[in-house]
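Note that one protein chain is taken out, while the other chains of the complex remain in position.
Going in written order, the chains are labelled A, B and C, and every chain counts its residues from 1.
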């Protein structure tokens, strides 16, 4: 009797074939096992049920409650490719069964860090306004044009949240400054010190940072913790980059601080997307907007595909995955997705 | 008989008092010697002549021909604060007399490198256009908005010229990519390899770099060496940042490559400044303009003042200057300033 | 009714009070919970049984089979402080129950890496023999004394195994050389490349490395995999440092290669310890011996205590441990301890 080839099930919506199932991925997965896939929406229940007793690897966000997990007796790993945890998996039970729950979230670290670095410099140096001024013929040259400019070099920087984004951003900041403070209530001070970072309270961070990075993931407990009062504690003229989730901040207060000229603000994520056509946000002064562009480029998805292929191979050889991130069951259950 | 206090002469035009002679500098220099200064234009001849036999340090761009150098028998150092060599000093004769000729040029390295890094990312990621699109209500979200975006991570980068700007930029690029090639005819290949850089020909650099940095200083011999034909050899879609001098490139050809959509181009320096109000340059598509803003911020001048004070103290103690850069007589004589 | 304070159970033998339970640790743990401890040997069964239904954290190597795990209904974590997995824990069942199994193993990384770096240089440069020669009056000066000396700078280095030791050693090697190859069958090539390392086969590593580091942990499957034949494939004159476990190598063959003068070898661990007084190993030429000194210094235990305290606090707050390492159930089960 021949040993069955492992079944790999792809159910990656909202990820598309172009993002996660290019011909090279199809070929590589095909060499490792038998592949079943569904695109264009979440896989229908009957398809899921049809693979359940055989599936070894799920790549996607298939609902996997306790009952399904119990019936998936060959399942080794669930690989979330959305980079946010959904509440449709029983994370604790998966762990109890020895099913690895993994996410591609680290792949977003580098592109978002690149965004964070460039926008901070853009805010401080005024490069976007300078381009507009030159095109309008109102440019001022040299020092006269740099009256409000400041530099990231040697500046105090504060990171609110030190997860994948903070970890990816820190090496980009190091050549500019040694003054990197972090506030993250999930991490111990001693750990942060081992990383060469200064652990600080949120209030101390807001008061002392010339550049404030909002990198905290949204959880069921931290909605709006960066309130108008907290934002008011940031020093005049500071540059603020919102790189994670709009839910964690009083969004209107943040834009009001920019519009008044007290802060400079870069925003990539919004409380609702798409933003209504007539939204007043669009006219905010001293702000730089991008429409959820920080993370998902073609190169991001290429890196995601490589990570997934790499760790599927590890898992099918009973070796530890090296590139994907494991779910912390408690954190995964607490994470908010939308 | 008392020993005379050394005379320090400031003639820094076009640098202003605000840039180089703030009250703290005045006080610090006053502790080190007797200070004579002139602002608002180049010092008149009679003022120069009146200090010539006593002057120990010149901070500025005073014309110092062979005759004056011979008469300045107490002169230890000339400190150029313009960051470009002028032809009004007999560099070889100063060296022959043991007069140190120094420049603050390295101080421009960090702010220009910051500009170079941010604009490269802006070009590749399209952040400036994205802000405009959001304000106009024409934004596209996520992957749809990132169709033309690419990343600096892991990209091949080419530096044309590896002087102060290249040296300051390289540490900022390292966390992004290990693929940094350099073309600099003044430097040996073996030296570049000791710096962890790949020495390449100009043609190889142009053909293989996704990001091209033009960082070469203008000399009497390299005007326009980046001709239209050379620019045409750059790969489609590459991002080009002009960070040094407009003279080294066929400027109109460079902007034409941007306007056609074949290249993306950032420009901080122009063949003439200010640019005429009706210049066609201003409407160039796929370009990011700044009006000679890359280097001279308030923090740049603060760093310049610190460097000058620091090395004046060293020189007056007969110790080697550590922060200012020495003139290479041949290179200084060849450099073009304007 | 008051909520019970968590019970923390210490059963760390062979670790002593001096190593893991200094007064500051006692005080800190006492602030976090109720502490029960046993030193001088493994805790007797009746003591273990008496805490089992209440214990929240076990610090030590207590035997925890499936039955005990099932009965320890308040148990959150088991913290191994021996740095090697023992077979007396049902690792898979602990995982199934959501009990975290953690180890202080990473704390050994830095001291062992320090050992590895220094001994490699000692072997290549001959510093130990040079001291003996000077004391004997047979020294030769300068170049004459350096005939056989070579440098770690720019040398090809090979790491056999890339776990905690390899990860700690790599940053120490980077300033010396960019040529670091790794063979580790548990890791994917793509992962190693993301770490700036070159994945190679064992044979390629042995043939091409001027410095060979044996850093592989002993498992039930890799005993003696560095056979006499494999050792014979190492290039003449190479320096070999055995930093992990003697079991992975044909130990007599390794020392024979040193004694013959073909290789230079540093050894910190032995197939049996203490080594018999009359062992022929002691007279091996071209070898540097230390008696299992690479890891356990006073500062190592201080760091261990800090790590444990830090993560006990995290765990009791239901936050993820940040400094201890998690068991891979399969790897832990396969690991050999003695």
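One rule holds for everything that comes next: a contact is a pair of C-beta atoms (placed from the backbone, for glycine too) under 8 Å apart; a residue touches a chain by one contact, two chains touch by 3 or more.
Keep in mind that what you see is a predicted model, and the values were worked out from it rather than measured.
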item	value
Chains in view that touch the one left out, judged over the entire complex	B, C
Residue of B:47, B:63, B:132 or B:187 in touch with the missing chain, whole complex considered	B:187
Touch criterion as defined above, residue of C:146, C:201, C:227 or C:260 at the omitted chain	C:146
Where the missing chain touches chain C, by residue	19, 110-111, 114-115, 117-119, 121-122, 125-128, 130-131, 133-135, 137, 139-143, 145-147, 149-153, 171-172, 174-176, 273-275, 277, 282-283, 288-293, 296-301
Interface with the undisplayed chain - residues on chain B	92, 95-98, 186-188, 190-191, 194, 306, 310-311, 313-314, 318-320, 322-323, 328-331
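Here is the rule we use: only the chains that are shown with their structure count from here on.
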item	value
Arrangement of touching chains [line / ring / star / complete / other]	line
By count of C-beta pairs in contact, the leading pair of chains	A-B
Centre-most chain, if every chain is reduced to its averaged C-alpha atoms	A
Centroid distance [mean C-alpha coordinates] between chain C and chain B, Å	50
Distance from chain C to chain A - Cα centre to Cα centre, in angstrom	34
Sequence positions of chain C contacting 2 or more other chains	none
